[in-house]
Each structure stands twice: as C-alpha cells, then as structure tokens.
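All protein chains but one are shown at their positions in the complex.
Note that the chains take the letters A, B and C in the order they are written out, and that residue 1 is the start of every chain.
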Amino acid sequence: MIIVLKPNAKPEQVETLRQQMQERGFIVQDIKGETTHMLGLAGDTSGLSPENFTRFDFVGSVIKVQEPYKLTGRRFHPEDSVVEVMGRKIGGGNFAVIAGPCSVESEEQILSIARDVAQAGAAFLRGGAFKPRSSPYSFQGLGLDGLELLKVARQKTGLPIVSEIMSSEYLEAFAKDVDVIQIGARNMQNFALLRDVGRLRRPVLLKRGLSSTIEELLMAAEYLMAGGSTQVILCERGIRTFETATRNTLDLSAVPVLKSKSHLPVIVDPSHGTGYWHLVEPMALAAVAGGADGLLIEVHNKPQQALCDGQQSVTPEFFRALMKKIEGVYAAVH
Amino acid sequence: MIIVLKPNAKPEQVETLRQQMQERGFIVQDIKGETTHMLGLAGDTSGLSPENFTRFDFVGSVIKVQEPYKLTGRRFHPEDSVVEVMGRKIGGGNFAVIAGPCSVESEEQILSIARDVAQAGAAFLRGGAFKPRSSPYSFQGLGLDGLELLKVARQKTGLPIVSEIMSSEYLEAFAKDVDVIQIGARNMQNFALLRDVGRLRRPVLLKRGLSSTIEELLMAAEYLMAGGSTQVILCERGIRTFETATRNTLDLSAVPVLKSKSHLPVIVDPSHGTGYWHLVEPMALAAVAGGADGLLIEVHNKPQQALCDGQQSVTPEFFRALMKKIEGVYAAVH
Amino acid sequence: MIIVLKPNAKPEQVETLRQQMQERGFIVQDIKGETTHMLGLAGDTSGLSPENFTRFDFVGSVIKVQEPYKLTGRRFHPEDSVVEVMGRKIGGGNFAVIAGPCSVESEEQILSIARDVAQAGAAFLRGGAFKPRSSPYSFQGLGLDGLELLKVARQKTGLPIVSEIMSSEYLEAFAKDVDVIQIGARNMQNFALLRDVGRLRRPVLLKRGLSSTIEELLMAAEYLMAGGSTQVILCERGIRTFETATRNTLDLSAVPVLKSKSHLPVIVDPSHGTGYWHLVEPMALAAVAGGADGLLIEVHNKPQQALCDGQQSVTPEFFRALMKKIEGVYAAVH
Partner (left out) sequence: MIIVLKPNAKPEQVETLRQQMQERGFIVQDIKGETTHMLGLAGDTSGLSPENFTRFDFVGSVIKVQEPYKLTGRRFHPEDSVVEVMGRKIGGGNFAVIAGPCSVESEEQILSIARDVAQAGAAFLRGGAFKPRSSPYSFQGLGLDGLELLKVARQKTGLPIVSEIMSSEYLEAFAKDVDVIQIGARNMQNFALLRDVGRLRRPVLLKRGLSSTIEELLMAAEYLMAGGSTQVILCERGIRTFETATRNTLDLSAVPVLKSKSHLPVIVDPSHGTGYWHLVEPMALAAVAGGADGLLIEVHNKPQQALCDGQQSVTPEFFRALMKKIEGVYAAVH
C-alpha cells in the first residue's frame, strides 16, 4: 500500500502516521522526489482499508498494491483448477456445456429437454426451481417440487443437475439433491448466502452480478472458498450498461481477464448475456474462441410458451446444430 | 400492451395470435397505418411477459404500457404516505434525519454518537450490527451484540433505531428489537429476504441497488408491500457509473422521479452516495433542495479510526453545523 | 408512433391533439381498453420528435415504432453491402484485416511494420497521422508528414491506407491521399465532420463512440450516407462501462445486432476494445467466431517504445501467428 502525501503535509503529521503504522507491524519507507512525498507500507495490508487514510487532510490518495483475494488468485495456486462432478469436468483443458430450461415447469417438459440436450452432447442439465423475479406477481418457480423433477431427469439421463439457490432456508435440500449449486447474479453479493453455501463444500456455479466488477466476482468466490468450497465455477453473464439493444452487455473480455487472475474455470452464459435467442449462437461461438471453459445455454422445447425467458431460449433442434459448430470452433482454437 | 408486427407478418399468423390472446381474456384491437400494423391488448396485462412475443418471427417489438407496480404506485394511492415510528414521521411534509455510525463498535462509541446526533436534531439513530463487506477478511460487524448496544442507545436517547438485516436467519431478532429494518443496496433484489421482511409488517428502509433502475427499486418495494409492509421508506444512495472521482454517482433526480411515481417517502444517503465526507454537506443540502423527505448521514466520533467507511463519515461537530444549514435550506424550499 | 394517454385525459384535449396530427397528414387511430386509451399515428413519423408530446400533461408516454435510419437499415437494402478498395473487399462474405501502428512515427517504422503485416496477410495498413489525445501535452501525431510516409508505405507494399481525420481542415488532403478515411470514436457525433466527410464519397471507417448506442452509430452512418457516402464500414471498439479491468468493454454482441439491422460491413478493434495486448488474441478470435467482417489490429515493431498505445499493440511476430489462428476460426464458422 502506498500513501501519497499532499504537498502541504507537515513533518509532524507524517511522523505520527509513520509511527502508527510501524506499531501495527508494517515496514514504512519514504519515497521522495522533487514534488512528491509518499510512504510505502510493506507487510500484510489485506486487512487495511485504504480509504481511511484519506480522512487525514494531509493525505492525497492511497493505492492498494496487493490483490485483495488469496484463495481464488493464481498467485498461490498457479495451475488451473478442474471442477469434477459425476465424472464431468470443467476447467484445466476440459470443456463442458450446461443446458436446460430457465425454469422447471413439468415432468414432461424437463424430461423431454433433458433427453434432447444429453443426446446433443450437453454435460450438465440446468433448470430453475426457485426463480428470482423482479415482480412479486411473476411465476416464482415450482420450488422443492421442481428439485424433485430435476432428480427424475438426472436419473433418466445421467446428467448432473445445476440449479439456483435463493435463500439459506433450502440449504439442506440443495446439499442433498443438487450437484452444482448456482448462485445467481442478483445474489452475488448476498454475503450471508455465500458464507452458508461455502460451508456445504459442494460444487458451486457463481454468476457475475449485473454491475459487479471482475474483482468483486473474485471476492465473492473468495467468500465461498474461505467458507470451505474448493469447486467453484465462475460465470460471465452480461453486465448492465447504457446499451439497450441487448438485455445486458456480454463482457467476453472478462474470460481471459478472469483466467489470467484466477485458477478457477470460467464459463459464459450467452442466453442471459444477450437476452435474445438469435444472438446465442454468435456469442456462444465467440465465447469458445475467446477461451471459455464452458457454456450455459437456455434450451426450451416450446420457447413461445415458456413461463420465463422464452425470448432467449433456443429449441432442442437449434441446440443440436449449435453443439456441432461449438465443436468446430473449439477444435480450431485448441 | 402493444404488439408491433413486422411488415412481413402473414395474416394467418396474426389471426392465430389474436385468438390466443382473446382466449386468455384480452381485448385485441388492430392499429393499421400505411407501413405499420400493431395489435393493442387491453385488460390486466401485468402477468404477461412482453419478451415472449418476440419469439414469434413476425413480431417486431412489444411495448408494455401499464406500470408493473401497483401497491407502491400513485395511481391507486395518490396521497403521500407517512411513515411514523415512535412519534417520528417521514414523508407527506415531514422531514427527518437518520444519523449514526456505519457500524456499532462499542457501547462507548454508540452512546457517544447517539447522544451527539440526538442533541443536534437527528430523529433516528442508525448503526450497523451486520455488515455486508466485499471481502470475507474485513470486519463483519458485532452481530447480535451490536443490536444489544443499539437498544441501550435507544433507551438512553429515545431515538428509534435503524439497522440493516442481511439474512432471514435473524428475522425474529430484528422484528423484536429494531424499529426500522434496513435492506441494503446489495440485497435490494434478494427476493427471499424481501418477502420474509415484508411479512413482519414493520417499518422498512429500502436502499436502491448500485445498478438498479428506479423501476426495479419500486418493484422491490412492491415485494415488501405485497408481503404485508405498509411502511416503506425508499433511499437513493448512489449508482454505479463510469465516473471514479466519487465512490458512486448520487442520482438526485431519482428523488423527484420517485415522488412522482410513488406515494412512499424518499430519503437520500449522501455518505454512501459520494464516499467522501467533504461531499456530504453539498449533497445533503442539494437533496433537501431537491425535495427529499429525509437524509441518512454517517456520523462517527473518530472517523480516522472507524472500522468501516471512515472516509465518508462526518464528525459530531460537523454534523451539528450541517443540521443548521439543512434547516435553512429546508425553510427556503417549503 | 403510439401516444399513450393518461387515465385522466379529457376528451377535448385528445380531440385537439387528434386534429393537429390529422392536419399534419397522419392517420390517427384509437386503441381503447378497459384501462388504457392510446392514439396510433401512421404515416412517415421520422420527422416527429416523440418527446414533444410528453409536454402535454394528459400524455403518459410516446413510443416510436419506426427505425430512425433509412439508408443504413436493412429494410430497403436487404442484401449485404461490400466495401471495395484497390481490390480488397470487406463485407458480404469478404473478410479483411486492417493492421498497423497507432501512429506513424518515422519512415523506417511505418515501412517495417507495413511490410510485416502485408506478409502476414493483412489487407489494409492503418496508421495515425493526426492523433486525438486527451492531453494537449501528449504527442499529437506527425500530421501531413505522416500522410506522406503512409503513401510511401502504400507504394512499397500495395496496401491501401486507413487513417483518421480529426478536422475538416484537412478534407482535401485526406480525399487525395487516404484510401479509407477513419472517423474516430470521439468524433462519432461530430456532425459537421460527418457531413463534410460524407460529401467526399470516399470509403469511410466509422468507429463507435465510447458511450454511443448501436442506434446512434447507425445514425452517424446515416449522416455519412445522407451526405453521399456509399462505402461505410462500422467498427465496434469497446464502450465505457463501470469495469476498469479493461480499458473499455468490448461489446461483441454489437456485431450480430448491427448486422441484423444494417447492410453495412462490421469490423472489430480488439486493441482499443481491451487496451491490453494480451487480450487482443482471444478477443480477435472471438470477434471472428461472432461473425465480424474484419478486424482492426494495432501492430508495432517496438511496442515498448511506441509513442502511443504501446500497451495494446502486438509485435509483428505475434501478429503473424495470430493471423493463422484467425484463419482457423474463420474456416470453422464459414
């Protein structure tokens, strides 16, 4: 951490600060130039809040040099992590597609889609049982009944299931029945939920918040890993910007950035990332070419009648053709 | 809801859609012009998801005309709501300031601050017992012990207490001990928490999410009110933009916009909204001049040693002087 | 255009508005439902400003249905446009890479880079002679001398040259010497310059503004085409968002969106779009997989000594290897 002093800082003020920092165990060094004077703090500064120093009217700015994340960073874990669930792997050179409907609607629906996506080559089945909806009057999901239907689909197809948890109330049910627990974009900074899910030590799919920075995503993963998770998948799903032609702005550059900073696998959700089914193919292929470890794709057998997100779901036929193209691009870049 | 058809829509496609909508109880009307054909749907369309229609390749766009919120809107509740707690009122011509530290740190700290802000004219005491922190390694608050200290401060000063809930785990404690339950920006779309807190039927302070639209804030309040809350205070606290000179960009125009759309009281938090104590005064005064029903201001007796948010907290002395200026501006605009 | 009336609109107010619109030649139709009353305007509404109607206190909102662009849209020009310069084509199934340094620095530099990129397969040479710099104290480019050096490079390599114009002052020089005139992001809404360049009827490369919507980019192209341009290339180069891990957020979904709305070729600039040379490869490949018609890549022989943008430039060796990978991905998706 570097403390940049204002030109008018008085020597006695600086001395007092220096002593305070030394008492807290930091090594303090001066950097002086013609027009600048800074203090460099060395030691473990991860517990220091840089902003507090700016209270002092003789401090101009404070710069944090160390990354605030430890467990998720590459620094102490240079090799790629591989998340493995029922024999399916993501990360470290393993690519996997997670597919399925926005929400589980009926046994017939989820079974039909699960069979189709399994046949097309998906490695995981996704399906929402609890749905975060911006309106209290919208369909909120089938709840625990939805989880039961997902279990039936898993049994029939062998696909591990991915489903979103919205509240610690259902921790036990998810720990027992769900193979990869998803934490959605709107709960990415629900720290109580992150802490509770972390303790389950189950595979977790963590989606980036709508307006969360890459660093905040890594800090949310840090909560999971500090709690005990070792198998965390990061997911880019679009951020909120001024552009309204798409539902969100898919930030594909987050893939190589995340992979350079973290050892965790990174997947992309082009369905939520764009909000329109006809943009799913180009953005899925772009994600693969850009280095993603996997994809999360919404597939619905009757998109026009879907209870949510129909406009961004592709049909099973479309998905099958898309999987072939994904293979082609993957082969071209690996 | 208006469905705009593409120029190449076939009559039989339009006819099928028309019948489907009529079967669901909507009145369907044609709007035809030289180059456009639209269908207008009348009836209660609040349960319809406009996006689903755009699946049809003959549909160009769909426009929702009705506001998605009912209980929070002015349409069926034209007069201002007044939130009243222990004789203190906010809204409908009543102005109140909520003040206190970011987090409760000790009995001495909270009592000292509570007495100071009470004397200066604050109507409520704020203090965090559970703190949402982006790092798992940062101070997370004193928890239930913090609530106990707030109760002591309430007893000594008579100030009702405002504190943030982060998880449904502590619903009972908050229902018993906290006068105004705060839902923080990062939990504004934690729908499970909104639903649970709504059921308590206690006064709630709902902060706008970092990247939430004004409509989403009203929908979050709708969750609370649909659950049973009747006393909801909305709080603008800055949104995330590209500008980095301030911690967030305080959107003061949200105040008159919210007040035109909703009957609920609207307050402003210039401390989080700017992130710097020296911007608190100009933005507090601006909020009052812009029509806010109240303010939320972080006050700390030793900001340089605060365990969080020290750089945005003002001292008790500063707060006392600020309250006088606030009165002056309030008088000038009322 | 649809005018949504407020519930309390008086019949005589609506009648007056209806007559005004009919007098201006529009067909006005009523859409009435249980709770809504709208007026649909048919005819050429491209000259109407929807906002003006919201002045009337009985109007709730106004919705524009027609797209505001004509010449750039697919509606009256369904087939792809192909831009052809000195035998090199972009668009309509033709893919091309534009490469070169941020700015022309010396004859040796531009010749060396031009030869390298030509050999690696680039179809065009880019190089800045006039540089838009946020500081008046930064290197501003060699000006007309830079154009002379580009001409030398063109003569030696046969590559057509792409260079940015910053002011109408140099229209003549650019018309005479530059094969594709670039309008940079910061001038995308410099309407005087758009109009003047449009009149030259030369090929133009139009970059999206930092915070311009896709619709605004198409409207800027509309200025060029209304002025006389027929050969316009659109370029996505990253937008400004809250994320600071990259210089800009490259909006790759803009590629398929632009191509669905417009017949113009769309290329991507991963160098400016990310700001870091190590992100250029993944984003270049992603752009190709996502359907781009070309790429704009900064190449510098000595990036560490470049007078601008060194951190986002790749070396000629890197570029040669990248071109091979680009070919692979292109083959996989076409």
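Everything that follows uses one rule, which is that a residue touches a chain if its C-beta (ideal position, glycine included) is under 8 Å from a C-beta of that chain, and two chains touch if they have at least 3 such contacts.
Since the model is a prediction, treat every value here as computed from it, not as a measurement.
Of the options C:88, C:202 or C:240, the residue whose C-beta touches the omitted chain is C:240.
Note that of C:163, C:190 or C:231, the residue touching the chain absent from this view is C:190.
Taking the whole complex into account, subunit A touches the unshown chain at residues 2, 4, 7, 27, 29, 31-36, 38, 40-43, 60-61, 63, 65-66, 75, 211, 240-242, 244. Although one chain is not displayed, subunit B still touches it through residues 211, 213-215, 239, 241-246, 249-257, 260, 273-274, 278-279, 282-283, 285-291, 325, 328-329, 331-333. One chain of the complex is left out; on subunit C, the residues touching it are 46-47, 49, 51-52, 54-56, 68, 132-138, 166-169, 186-187, 189-193, 195, 210-211, 216, 219, 222-223, 226-227, 240, 275-277, 303-306, 308-312.
FYI, only the chains that are shown with their structure count from here on.
Think of the whole protein's Cα atoms as having one middle point; the chain whose own Cα middle lies nearest to it is A. When you average the Cα atoms of each chain and compare centres, the chain farthest from subunit B turns out to be C.
Centres computed as Cα averages put subunit A at a distance of 26 Å from subunit B.
For subunit B, the set of residues that touch two or more other chains comprises 211, 240.
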